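Only one protein chain is missing; all other protein chains are in place.
When the chains are written out, they are named A and B in that same order, and each has its own residue count from 1.
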Amino acid sequence: MDSQTLAAQTAETGHLEHGDHPPFLRHHFENVPQQREAATFGMWLFLLTEIMFFGGLFCSYLIFRNWYYPAFVAGSHTLHLWAGTLNTTLLIISSFTMAMAVHASETRVRKALMGWMIATIILGCGFLCVKAYEWHDEWVEHHVPGLNFSPESFLHGTKDYPDDKLPLDMAEKTQVYYSLYFAMTGMHALHMVIGVSLLTILLIQVYGGRYVNGHVAPIENFGLYWHFVDIVWIFLFPLLYLISRHQ
Amino acid sequence: MSTIVTLPDQSTAQLPKVSYLNKEYGLKSWLLTGDHKRIAMLYLISITFFFFIGGAMAALIRMELLTPASDLLAPDSYNKVFTAHGIIMVFFFLVPSVPATIGNFLIPIMVGAKDLAFPKINLLSWYLYIAAGTMMISVLAFGGVDTGWTFTTPLSTHYLNTHVITAGLAVFVAGFSSIFTGLNFIVTIHRMRAPGMTWFRLPLFVWSHYAASILMVLGTPVLAITLTLVVLERAIGIGVFDPTKGGDPLLFQHLFWFYSHPAVYIMILPGMGVISEVISNFSRKRVFGYTAVAFSSVAIAVFGFFVWAHHMFVMGISNYSALVFSLLTMLVAVPSAIKIFNWSATLYKGSITFETPMLYAFGFLGLFTIGGLTGVFLGSMGMDIHLTETYFIVAHFHFVMVGGMLMAYLSGVHFWWPKMTGRMYPEGMSKLAAVITFTGFVLTFFPQFILGYLGMPRRYAAYPPEFQVLNVFSTAGATVLGVGYLLPLLYLTWSLKYGKIAGPNPWQATGLEWQIQSPPLTENFTETPIVTHEAYDYEWLESQKPSEVPTVG
Partner (left out) sequence: MDQHQGQHQEHHLHLPHGPSEPTHHEEHIVSPKIYLIIGTALLIFTGLTVAASLIDLPGDLNAVVAIAIACIKMTLVVLFFMHVKYSSGLTKLTVAAGFFTFIVLITMTMTDYISRAWGRW
């Protein structure tokens, strides 16, 4: 390969509308592709930390589900299947809208980008509203561990699940199920709140003209975060809501 | 052909006019900096501060243990003191020691970059450290926490009413400081190496930090979720660790040690990186078996994830899983041993000189070996049942952490002090301090092996009178050790103003950092370095004389 070909190659990769140094290229990077790849790699490493963070919760869930299966079944039955399914649907659609937003940033269409971002925010907020409704329900039924928990409802069985009548010691173990339920959905909801907030900030910045001029990395990397939070829910849904629904 | 170190004529060395230290002035230029070197200096000051607080706690412990009765401190207070000592020394000194100071300073320069990949995240990492440190100080001010640095449940969740929540959150925040440092290093090492700087031309210091960073990124979040669960259990009463509600206290220990065992490798690997550099330089010989040392760093990181339950042999885990963990623990000692063998082989037929960094490195070789071997004793289940929760464990981890890691840290600080500040430290004083430190250390901690073997339990303020003699030796040693640590604080500070001017390469070392001025420019290099030679290539360096070693900037 001679130096002319090499020079031509670099000219292709390093060259942008604003010349070799667009305003968003940080000084410690040589060119935009290097900066973009570094940013994406950094975001993936952060997502690894999130995998391990939720991993501790999934590990705890696995152990206690094995120990107290009947309590987990009974606890799961008190969750609203429609709410869980609706939330899963909302998040999947929001992942789609977020992926479309990244596409809009890559193809530099500002209106589309804003539209898809707004759609994602709305879907995310919808998720949080359904979650808030569910939590309120659990509070009313005395299923919040530590604060107002009572195993009373598990001593008698429900009209949908008459077999959910548990002896007292197993009924008390439903508190462990709810501990994990609130810890896992709570941590997930916290990540949703952070996500919606960050997305709103990004939206305002797009309104101001950013991220449609070749600077895709922030939208792209936020998308990675959003998809990750979606994946966590993809696992939370069957593990919390779908335990033995076939009675 | 001689490659022996002779310090260049200091009378002609001059401090460069512009460097990262005087490029900008004012508090804001330091507190809002993106420059990895300035952040490294901020860390250096902060961790030194916490080191001396942790050291003060150690002094209280050793003073209490002079007498068998719990007369200086009540048992509850004693618990608070050793907890503070542990938390501060582990999370606020050892974990950030080499990576956040020397690593932050050198990694970009060693790979040939202008800065780390994410300078703002780097600064955030320091602020998180300061926030966590402030929370920890407030815990101490408001009455302390007495769970032990291991926060074992159900003691921490149910039986104590000290500041467990604040302390847990402080460690949580410090953990994120560590995560962001590691994340930065990994991205920088992968994506920002200069042309020609292939993986196998990197200094071994970089390989060690790469391995440690993997551990930081993958292990620390598990600590975060564990402490979150402890905080939730204390605050609102969820019951995952509470036996009365059906939880399992041992689950806490699994999750805690899943991080805390890799944590000890997070602490030691950067120190091992320092030792590779120092031993090579002061033997004027390339590190023997570069590939083996590089891969053993990564092997330590990977295997380090498989052995955590060796901290739990007597806690109630099943014998079968204990057996598995014990076998794997034997395996994890191998890469560390490989490094010791390779460093020894590096020394063989080298031109050895005994400057202060080399003195500390020799100290490391001996003390880390003893500490590591006693770790193997502890890894075998039968021995551990007798030795666990005794002073044998205390001696073991102090040998590896203080005799190993802290000596490596001091070695690194002395070796790169000329690079970071432009000044030499006073060699006579520093050699004295190194010898005092070594002597004090052995006197403090060797008796503790005997104490532990004889059965003295750890974390006890009062002990049977037959153990007093050894405890007195230990406290005497601690006094000497304290002097040994105080001296560098004094003479290094002195050297900032009065030390001899160092010039770019006082050690005639290889490595990109020695080809730039001391202290470096803010952007490190004036033009992108192009690397054409292997690491530790002293022959290449020699062939550059008498004309100056080419400087890049």
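Descriptive notes on the structure:
Note that in this section a residue touches a chain if its C-beta (ideal position, glycine included) is under 8 Å from a C-beta of that chain, and two chains touch if they have at least 3 such contacts.
Keep in mind that this is a model prediction, so the values were computed, not measured.
The chain not shown here is touched by just one of B:H254, B:K339 or B:K419, and that residue is B:H254.
When the full complex is taken into account, the listed residue touching the unshown chain is B:T528, out of B:N22, B:T493, B:T528 or B:S543. Annotation: of B:V222, B:I268, B:V287 or B:L492, B:V222 touches the absent chain (contact as defined above).
Looking at chain B, the residues touching the absent chain are 190-199, 214, 218, 222, 250, 254-255, 258, 305-306, 308-309, 317-321, 324-325, 527-528, 530.
Counting over the whole complex, chain A has residues 1, 3, 6-7, 10-11, 13, 20, 30-31, 33-34, 36-37, 40-41, 44-45, 47-48, 51-52, 55-56, 58-59, 62-63, 66, 81, 85, 88-89, 92-93, 95-96, 98-100, 103, 106-107, 220, 223-224, 227-228, 230-231, 234-235, 237-239, 242-247 touching the chain that is not drawn.
The working rule: only the chains that are shown with their structure count from here on.
Chain A and chain B, compared by their mean Cα positions, are separated by 35 Å. By the touch criterion stated above, chain B contacts chain A in their complex at residues 108, 113-119, 121, 179, 183-184, 186-187, 190-192, 217-222, 224-226, 228-229, 232-233, 236-240, 245-248, 251, 254-255, 258, 523, 528.
For chain A in complex with chain B, the touching residues are 26-30, 34, 37-38, 41-42, 45-46, 48-57, 59-60, 63-64, 67-68, 71, 145-147, 172-173, 175-176, 179-180, 182-183, 187.
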